Structure formats: structure tokens, C-alpha cells
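Can you keep this structure in mind? I'll have questions shortly.
In this view, the complex is presented without one of its protein chains, the others remaining in place.
What follows is chain A.
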Amino acid sequence: MTDLAIAANGLRKSYGDKTVLDGVDLAVPQGTVFSLLGPNGAGKTTVVKILSTLISADPGTGDIHVGGHDLARDPQAVRAAIGVTGQFSAVDGLITGEENMLLMADLHHLSRSEGRRVTAELLERFDLTEAARKPASTYSGGMKRRLDIAMTLVGGPRIIFLDEPTTGLDPRSRHAMWQVVRELVAGGVTVLLTTQYLEEADQLADRIAVLHDGGIAAQGTAEELKRLVPGGHVRLRFTDPAAYRAALAALPETTADDETLTLRIPSGGSQRELRSLLGRLDTAGVEADELTVHTPDLDDVFFALTGGDDQPHLPRQPKETVR
């Protein structure tokens, strides 16, 4: 248990009769990026708010440990271990970027010279030195977000919550933020990241949990999640109708498109499956003009897990998934 940065059991929260979280279990090993993926209103922010001590969980929630500290019994110790950057910038717009940074340094009880040094360093690192003496309210969205994360890093937290850190950012700022996350993890920091962008989770996260209807619909690595959904297939395209018909005869479980002379064979895309497919084609003596392997991406996973009622819901993952 000690190597878990975040361990939460049966996280529950409801507002009035609206249940937001209905028993969410999380286990985030130290030094990893864990991504909570879900649509708007899935409860991602609520999870972050509870784990960062901003709001309390409902009674009936099990033990929550963050950084090895019991969240209910010792919230101050948890606060000392974490840093939070929310979806809405937590900067003081009335004062300058530099003053915001120095405020954080003071609240972390750094000495004056140490505070100045850390401030200058982080402003430089986040490309804010030029704007340092302007009021934060005049910053662009990307600059505010950079200032926000710079402020979070002042105390050198070992566990960082990033709640939709790239929502509303342009592609360049988004990639810059990804780079920041990678650097943090390289430094041994644990990151809990919420996002509604599948690509972001795919790019950054060691493990992903899909949050839906107040529970974890599925979790695992991006690869494991992709394997959960059907949809992977191999596509063979032909130009010669005779070869097309021969292949169709050799591969009975195939969806065929006579107009484009394309065959679609269900397949997980593993090496063994491909070899067997190619073997059967060789035996039949046909050669396709084009062969492409389609693996389901996280979009497929997301829609399969969180889609409408007509789509089959996957059973919830057992608590321990094999890595």
C-alpha cells in the first residue's frame, strides 16, 4: 500500500438527490500519471475536489489516503503534499503574475530570497518573465493556465491534481502543457489528470479510468482499454475481381463489399492473428493489393462505454487489473 500516492475506496458524493459519485475506487502508484476520462458532468472535478480536500465526501465513503495521509483525519498533511490546478484558473487577477508567485512563496513559508529565486525560475520556465509585472487579469487563457501551474509548483508538491488542464487551450499551449506533465513525471511526481480528450489520456497517462454515471466504467492502460471493445479488423483491398472472389471463399467470416472489392475481417490485430490470416491467403494463393490493420482507438472505447442504452455496456472492471 505504501507505494500508492492516492488510494481511495468507495468515493461517494451526492448533491441533493443527484448522485455524482457512487462508489469510485482509485489506486494511483507513485510517480505515474493516472487519467480520469469522462464527458462533462461525469464527476471528474468532484473527484479532484474531494481528493484535494476542497469538499468533503459523503458518509459511507471508505478510507482515502493521499500521499500516505488519511484525508479525513489529517487534511493539513494531505494539503502539504499536494498541488492543484483547476479547470478555472486559480490566480489572483487583481495582482501581477510575479506577485501571485511571491504570494505562493510566502504561503509556503519560503525565505524572501528563496521565494524570489523560485519565482524567477518558474516565471522563466513558463515563459512569463516578460508579463511578470502585468496584472494577471490581462493575461490570455494560455498564460493564465501557465501561471496557474507555475503557482502550483512553488511548493514542490509530490502529488499534483490537474483538472482539465488543457480545456480551452490552443493546440500549441496544449502541447506545451503535455510537455510540462512529462517533465513532472520524469521528476518523480505523481499526476492525477482529468480530461475529456481521449488523445490527451492516450498521450500522457500510464493508466486511464473511464468515469461514467458515477462509477468507473473501465480502467487499465490505453492498450488494455482498446482491447475491451470490438471493432478491430483487417481490411483487404483488391483490384482483381477473381482474386477478390478467391479470398472471399477462403475467409468465410468476412464482411464483403463487392463494389470496392474490399474485405473486412474481424481481428484484434495481434501478430498471431495476422500470421494465421496471411497463411490462409497464401494457401488460397491470393494476394491483396492493400492490407491495413485497424485497431479500435479510445474513441471507440469511450463511445462503447458511455454511449446510449442501445450499446452494450461492458461489465465493470474488477478492482485489480493485470498490468
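Here, a residue touches a chain if its C-beta (ideal position, glycine included) is under 8 Å from a C-beta of that chain, and two chains touch if they have at least 3 such contacts; residues count from 1.
Here is the rule we go by: contacts and distances are computed from a predicted model.
Trainee: So one subunit is absent here. Using its UniProt record, which name fits best from "Ribonucleoside-diphosphate reductase subunit beta", "Transport permease protein", "Dihydroorotate dehydrogenase" or "Transglutaminase-like putative cysteine protease"?
Mentor: UniProt lists the chain that is not shown as "Transport permease protein".
Trainee: Who touches the missing chain here, A:Asp25, A:Asp92 or A:Asp240?
Mentor: A:Asp92
Trainee: Which one, A:Ser14, A:Ser56, A:Thr138 or A:Thr292, makes contact with the chain that was left out?
Mentor: Only one of A:Ser14, A:Ser56, A:Thr138 or A:Thr292 touches the chain omitted from view, namely A:Ser56.
Trainee: By the contact criterion defined above, which parts of chain A meet the unshown chain? Give residue numbers in ascending order.
Mentor: 52-56, 76-77, 79-80, 82, 84, 86, 88-95, 99, 103, 106-109, 135, 151, 155
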